[in-house]
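Handing you a structure now.
Presenting subunit A:
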Amino acid sequence: MTIGLPQYLVVSGVLLALGLFTIVTRKNAVAILMGVELVLNAGLLNLVAFSRFSGNLDGQVFALFGIVLAAAEAVVALAIVLQVFRAQRSVDASKASDLKE
Partner candidate 1 sequence: MDLTTNSLLLTWTVFTPFLGLTAILALLALRPALRLSQKAVDEASRGIGMIAAVVATALSIALWVDFDAGTSNLQFIHRFVWMKAWNIEFFLGVDGLSLSMVILTAVVFLVGAIASLPWLGKLDSHHPHFSGKRVPGYWILLLLLETGVFGTFASQDFFLFYVFWEVMLLPMYFLIGIWGAPSRKDPDGRTRGGPYAAIKFFLYTLAGSVLMLLALIAIYYASAPAMLADGTQGPHTFNLVHLTAQAKAGVFTGAKAILGVPFVHLVFVGLFLGFAIKVPMFPFHTWLPDAHVDAPTPISVILAGILLKTGMYGMFRFNMQIFPESLAWASWAIGIIAVINIVYGAFVCMAQKDLKKLIAYSSVSHMGFCLLGLAAMTSTAVNGAVFQMVGHGIVSPMLFLLAGVVYDRAHTRDIEGFGGLAQKMPEYTAITGFAFMASLGLPGLAGFVGEVLVFLGAFAAHDGIFRVLVAISALSVIITAGYYLWTMQRMFLGPFNHRWDHLSDMNWRERITLYPLAVATVLLGVWPAPVLDMVRETVNTLMAGM
Partner candidate 2 sequence: MHDVAPVLQDFPLLFLIPLLPLLGAVWNGVMGKTMQRRFGHAAIHLPAILLPAGSFVIALWSFLTLAGAPHGTSMINHLWTWLPVGTLQAEVTFLMDRLSGVMALVVTFVGTLIHVYSTGYMKDEPAYWRFFAYLNLFMFAMLTLVLGDNFLLMFVGWEGVGLCSYLLISFWWRDREKATAGMKAFVVNRIGDLGFSLGVFLLFWGLLTTPASPAPKGHDDPHGVQAASHQAEAAPLATSIAFREVEQILQDPIKRDRIVNRDILGMGMMTLICLLLFVGATGKSAQIPLYVWLPDAMAGPTPVSALIHAATMVTAGVYMVARLHFLFTLSPVAMTVVATVGALTALFAATIGLFQYDIKKVLAYSTVSQLGFMFVAVGVGAYWVAIFHLMTHAFFKACLFLGSGSVIMGCHHEQDMRKMGGLRKLMPITAVTYFISCAAIAGFPFFSGFFSKDEILWKAFDSGNMLLPGGGVILWAITAIAALGTSFYMFRSYYMTFSGEYRGAAAAHGHDAHAAVAHVAAHADPHAVPADSHDAHGHGAHAPVESPVAMTSVLAVLGGLALVGGYVGLPLLWGLPNVFEAWLEPIFAGTAQRVTSAGFGHGAEWVLMGFSIVVAFGGFFAARILYKDGRSPFPARLLASPSRLVQATHRTIFNKYYVDEAYNVVFVKGSLVLSRGLAIWDTRVIDGAVNLAGTIGRSFSFLQGAIDRLFVDGLVDLVAKVVQAAGDKIRRLQTGHIQAYVQGLSLGALALVALAYLLAW
């Protein structure tokens, strides 16, 4: 069988699903962050795949740009998690509700 666009999309879909599943089910903020990364990368994979099969490079460029952004995002998110951990001695996202109205 040839590896075509659908296969890419299936992988991307699986990644998305796993990421969402992680986000929804995990309490640990770090794990949620990892889920977010999965979802993000699923999206990026789609961009690359469409780019590859549509014949222009715009998607590839956009994916690279997204990876850079994801790195920055991860940094910020991890910093927040770290601060939350410092403040509450816990990384449980559901407990970090002090700022809730």
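Convention: a contact is a pair of C-beta atoms (placed from the backbone, for glycine too) under 8 Å apart; a residue touches a chain by one contact, two chains touch by 3 or more; residues count from 1.
The candidates came about this way: all candidates are chains of the complex that A comes from, given by their letters.
The model shown is predicted, which means the values in this text are computed figures rather than measured ones.
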Among 1 or 2, touch partner of subunit A in the complex: 2
Residues of subunit A touching candidate 2 in the complex: 20, 23-25, 32, 93-94, 97, 100
